[in-house]
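As you look at this complex, bear in mind that one protein chain is not there, while each of the others sits in place.
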Amino acid sequence: MTTSPLLDATGVAKNYGAVAALRNASLSVLPGEVHALMGANGAGKSTLVKILTGAISANAGRILIKGEARDIRSPAAARRAGLLPVYQEPSLIPDLDVLSNLRLTGTPVEPFRAWVRELGIPDLDIRDTARDIPLAVLRVLDLARALAVEPDVLLLDEMTAALPANLAEKVLEVVRRQGDSGRAVIFISHRFVEIAALCDRATVLRDGETVGVVDIVPGVEEKIVELMLGTRIVKTHIAARTAEQKAAPAPARPRIAVRDLRVGTKLADVSFDLADGEVAGVVALEGQGQDELFAALAGSIRPSGGTIEVDGQPVKFSHPIDAIRAGIAYVPGDRSEALAMQRSVRENIALPFSAALRNWGPIPIRRERAKVLSAIERLQIDTRAQGEVQRLSGGNQQKVTIARWIAADARTILCFDPTRGIDVGTKQEIYKLLRELAGNGKSVLFYTSELEEVQRVCDRVIVIFGGRVVDIFTVEEADEPALMRAAYGLPRGAEADIGILADPSSPSATAPEPTP
Amino acid sequence: MSTSAITPPPVPLGRRVKRFMADRPLVPLLILLVVLVVILQILRPGIVNERWIANTIKFAIPLAILAGCQTMTMLTGGIDLSVGTVATMSAFIMATQIVNQDPAVAFLLAMMPAVLIGLVNGIGVGVFRVHPLIMTLGTSLIGTGCLQVYQRTVIASGAKIPDFLAWLGTGVTRLPEAWVPSEPARQWLADTGIGFAFPNALLLYVPVAALIVFTLARTGFGRLLYAVGDNEHATRLSGVRYWQVITALYITSSVLAGITGLLYIGLIKAPSLSLAEPLVLPSVAAAVIGGTSIFGGRGGYTGTVVGALILTVLTTLLTILQMPEGARRMLFGLIVLFVTAAYLRIVEER
Amino acid sequence: MSHLLRRQGWVLGLFALFVVLFIVTRLIQPAYGSNDFGSLVRAVLPYAFAVAAQTVVVIAGGIDLSVAAMMALTSVTAASMMAGASEEYALFVVPFVLAMGLVLGALNGLLIVVTRVPDIVVTLATLFVLQGAALLVLDAPGGAAAEWLKALISGTVPIPGLPDAIDAWLPKALLVLAVCLCIVWIPLRRSRLGLSIYAIGSSELAAFRSGVPVKRTRIIAYALSGLFAAMGGLALTMSTGIGAPIPGPYLLASVAAVVLGGVALGGGKGGLLGPIIAVFVLRLVRTDLTLLAIDPNVTAIIEGLIMVAVVMFGAFITMRGRQ
Partner (left out) sequence: SAAGKYTIGISNTVQGNGWREEMVCAMKAQALASGEVTKLNIAHRNTDAAGQLEDIRNLISAKVDAIVVNPADPAGIKAGLEEATKAGIVVVAVDQAVTEPSAYIISNNQEQYAYLGAKWLFQQMGGKGEVFYMRGAAGASADSDRDKGFKKALAEFPDVKVAQEVFTGWQQDQAKQQMLSFLATGTPFNGVWTSGIDNVIVDAMVESQAPLVPVVGADNAGFVGQLSSVKGLVGAAVTNPGSIGGAGVTLALQILDGKKPAQQTVLVDPQLWENATEEGKAKLKGAADPSLSPEWPVSISIPDWTTYTKEQIVACKGPGE
């Protein structure tokens, strides 16, 4: 190719203490292209974006912008160099209104307004405080703010993950046009459909290293997956579950019966059962109400309608302790929500033991140690750095959040994406553990963002879309295409295309409520 | 998952020392304490004797208990500025009620405002989520006002320091010499002037300190304090009710402050309406110097104890120095800042 | 309109409270008039500057315990410089003292940024340092103030064409207060810098990612706090004509008024107007207590109760709002 790259990064490395988030990443982006940055969870995509945009500094590496070596030390420097990111987390200042946020970053207002309209939000009031704006809209505003300054390189980190289909579609359109007008876009997404529809090339990261750059042509998906997973390509037809592991026939009375559960506008009329000895999967795109479902079952939020029955008794949870007393434990997806990072592994695992007022006295050290050790052993937690949980690796941290409830012997565990950002080996251990729990007569509700996990772990799969249960599959029926279609709200068996072309008039596709 | 074949380069001594100290945060503090004492001894040869040590301990104890209140509240990310008022109230009430009341009744009356203020603080912070700084400041204002109204009703009856409190606060007990096994050892101890006497206040303080250390390290309540300060959300998900922990915490803190007041009145022997107020800011400083994070989740009581000793010795040191009062205060501020900054540097180096 | 209500609801509520209190004052003392209002404003002056100093750093997500000590130092510096000096010399003293506040404030910020010691501890240490420095400047109350400085806050603003009856309600002190605060605050509020101060208080990470130079902004916030505190120090010297090295009760009052004024102690929220009105309310409460000849020992209880009750009320409202 004759055109010189707009952005050329090579040999980028970044360590967080003992963790190497990036080892040797490179990325080269040409003018006018939409370049996908792909990789499994934790491969280092976000880290690379943060380095390129000056949000963190790299330990090693060279970055050329338009052929010139630049040392980008701050987000402000990146802006001046023409690099603008939309991070995975919203970066508007929560307590400022939108207008002030624009002024803070020196973004021109009129182009911003134009972009916001173009991106499918016609009635934004720019005097609204960022804190009061729904997440999906915030992401779009972030994008519009970036677009308004016409950057040379736009870096979008999982921009579409939290968007309803209609907004996502608008975003894709806009991004495509950016490429056409000669600017470059770095686009991170886990959705192949989007990549296929949008991108020219893709750089694939694995364990912090660039393992390949491919042109996007029909059928390249297999290759990308191969690159992403590397030798660990255990992906396929596992049948990790043998027949014996499958649950016994459902007992007469369900452990938990959810009927017509409603939570605000997020969840409507959700009904399902969870039986003892069963792992029930929950599959949904981002933000379809699964968070609220789990939070309601865990006693974190109060449902606005419907009933939850535990062992046939109706329950009303006003605090997580009520759920815990009913034997229901919740493992949130975000480890930092569940762990006291500066405390030891032992204290974290033993935390629920001290929760109740009557257990505030002296700790029965021996008994506690025995319980904690057996949980640690069961999950094979690496205890070399057990003094502070924050020194553990991500996978081990995740194990601690689960070990807590193994030690507390909870009868039902609600696992929200427990394998997010952890490696294949640990994932296998967690799958095994969940199956074992089911084998011991416990029940598990398991939300996952990786469809293939469903086959390995679940007995049944509940698919949620737009706050409603759209389908419940048995594990045999739950192949990825079927799940994917259901997750997009398409009826079973229909042959519609998924992704960008999903029906905009479907329930979730309504625009976010206009803000007052 | 490959093991690195390169053997790590030898760690330079400076780093090793730093790491050693980082893993034992008490060591640098103790070193500092010793350094201060040595400086004092150099400035005034002979000052470091039995009597001085006993006095230093006597004055460090009330500070250390109040700093214990701060340590516990700071572990949860709070602060308790009402301890000075609470201590003063219980001291003043004790000294005035003892004139006409049975000692037990006077004691109960003296502890009542402590419990009450602790409860109000706890509810304000734990239930209404008022910022601890404002909450405790407000209750301490109210407490001071109530005390002033109260004192007018008791001027006529006068005040008295109960003998027991005076004994506890100021008394020194000599250990029987027979306890020292050999004559030469006795002689040596007598020559160097150490070891035969200890302040009676230790009889109260050692159990209290042990209780605080034990509570923080080995009880469910202590665990929860750390956990709540580290990540409130996580504790909620583990079934902890925040308001219970916080209310219990502020009541505990207030009760400890009340007990400090009783001890302090025994030490000072002059009831006044601002008796323990001057201890409030130093108690915060002692906890911070002792390595407790003001943002919660990290720290412990042993460091605080050394912090209180450091501040007490520092006060003496500055009193001894012949320099204008202004320069003395400046030096105090600078030393506190320097010590905290250096200590943070050392401890964060891991 | 609804925007205004939602955003400034607290401030409007406070203002309403002030008006009610004012009416109550007139009921207690029917003769309460423009002169007395002038007295109120003059009493408010040092508090208002202390509160402004505190507000800036609290909005930036910090706290400044050295406000009162800074006022004492700047006040004694000004008073000792003006003692025995000519009237014109004061023209030099005023900017000098203001610059001094600015620099010392910046030093506060610098220490926080460099040592990474929590702000509450750093400013506690500088509280002692500044207090000590004040004692070195003057070891007892003393010094003097230029006559024109003293005159600057007494009397009313003669506005030609305005009837005296209205004019009387425009004390010079109010004008001085408004001018000093507005000169700094309004341009600040409208500038990128002002937004940056809100931004670092609201979310340091988001601010950093939005390209805000976090450290520099923090230092500037403390420098502004120092500047306001220096104005407070000057106000003390102007009203008393001397400098006193022992800090007055401005630290706790400033924190209380900041919270009453609707500025969250976590940072990022609120403005300057609320805390200033809160100061007026608190001072007027004191006036009323004096007019009513309430037992002076009860006044401390009342002031504490007001503080706790209002803050709890605020917390209660936000809790209700969240549900």
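All chains are identified by letter, namely A, B and C, in their written order; residue positions are counted from 1 within each chain.
By definition in this document, a residue touches a chain if its C-beta (ideal position, glycine included) is under 8 Å from a C-beta of that chain, and two chains touch if they have at least 3 such contacts.
Source: prediction; values computed, not measured.
Judged over the whole assembly, touch between the missing chain and the shown ones holds for B, C.
Residue in contact with the omitted chain (choice from C:Leu152, C:Val212, C:Leu236 or C:Ile276): C:Leu236.
From the set C:Pro46, C:Gly61 or C:Gly211, the residue in touch with the chain omitted from the display is C:Pro46, counting the whole complex. For chain C, the residues touching the absent chain in the complete assembly are 29, 31-32, 35-36, 39, 42-43, 46, 134-135, 138-142, 150, 154, 235-236, 239-242, 244-249, 283, 286-287, 290-291, 293, 295-297, 299-300.
Summarising the interface, chain B meets the missing chain with residues 44, 46-47, 49, 51-52, 55, 58-59, 144, 148, 151-152, 155-159, 170, 264, 267-276, 278-279, 315-316, 319-320, 322, 325-326.
One rule holds in what follows: only the chains that are shown with their structure count from here on.
Taken pairwise by the contact criterion, the protein chains are fully connected, each one touching every other. More inter-chain C-beta contacts link the pair B-C than the other of B-C and A-C. Taking each chain's centre as the average of its CA atoms, chain A and chain C sit 46 Å apart.
Touching of two or more other chains is recorded for no residue of chain C.
On the side of chain C, the complex with chain A involves touching residues 2-3, 192, 195-196, 198-199, 201-203, 205-213, 268-269.
Here chain C touches chain B in the complex through residues 63, 111, 115-118, 120-122, 124-137, 139, 245, 252, 255-256, 259, 265, 295, 297-305, 307-308, 311-312, 315-316, 319, going by the rule given at the top. The touching residues of chain A, counted against chain B in their complex, run 298, 300, 319-321, 324-325, 330, 332, 336-343, 347, 350-357, 359-363, 365, 404.
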